[in-house]
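Below is one structure; the comments refer to it alone.
Note that one protein chain of the assembly has been removed; the remaining protein chains are unaltered in position.
Coming up: chain A.
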Amino acid sequence: MKLQQLSLFLENRPGRLGAPLETIAKAGINILTLSLADTAQFGILRLIVRDWDQAKAVLEDAGWVVNLTEVVAVDVLDRPGGLAAALAVLEGAGLNIEYMYAFSLRRGDKAILIFRFEDPDRAIKVLLDQGLHVVDGEELLNLAS
């Protein structure tokens, strides 16, 4: 039920974001979504890709420090209040969200929320108990293509 997210360390200066993305592109790996957290000095690039193990290998070969994290994807209706409803469930259960990001799917009426939980296994249990739909890797790839 969990997805593998790749995180990369980047210095916060012009041109630094392009380099790893180009490395992945050259390997023919498609990026499903990404998010970037930054300070004035450095940034953390988080990627969900189709072939995470291959992507990790090519990035590491190119000299990047890559970290692998388990995240949880949930699909919600892509309409006002869709995210709020999901968050209400998580807050009600007292689950701690480290960070999250979201993206819409090209077809259909679904949006995908990516959550980084302190305790992903417990979070999945709560989400399922509350009737939310947790998307696994294969399903996400099908939805996104």
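Basically, a residue touches a chain if its C-beta (ideal position, glycine included) is under 8 Å from a C-beta of that chain, and two chains touch if they have at least 3 such contacts; residues count from 1.
Heads up, the rule we're going with is that contacts and distances are computed from a predicted model.
K.L.:
Could you check which of "Serine/threonine protein kinase", "Phenylacetate-coenzyme A ligase", "RNA polymerase sigma factor" or "ABC transporter permease" matches the UniProt name for the chain that's left out?
P.N.:
"Phenylacetate-coenzyme A ligase"
K.L.:
Quick one: which of A:Gln54, A:Thr69 or A:Gln130 touches the chain that's been left out?
P.N.:
A:Thr69
K.L.:
Which residue among A:Glu22, A:Asp61, A:Glu98 or A:Asp136 touches the omitted chain?
P.N.:
Considering the complete complex, A:Glu98 is the one touching the chain left out.
K.L.:
On chain A, where is the contact patch with the chain that was removed from view?
P.N.:
Within chain A, the residues that touch the unshown chain are 5, 7, 9-11, 16, 37, 39, 41-42, 44, 46, 63-67, 69, 98-99, 116.
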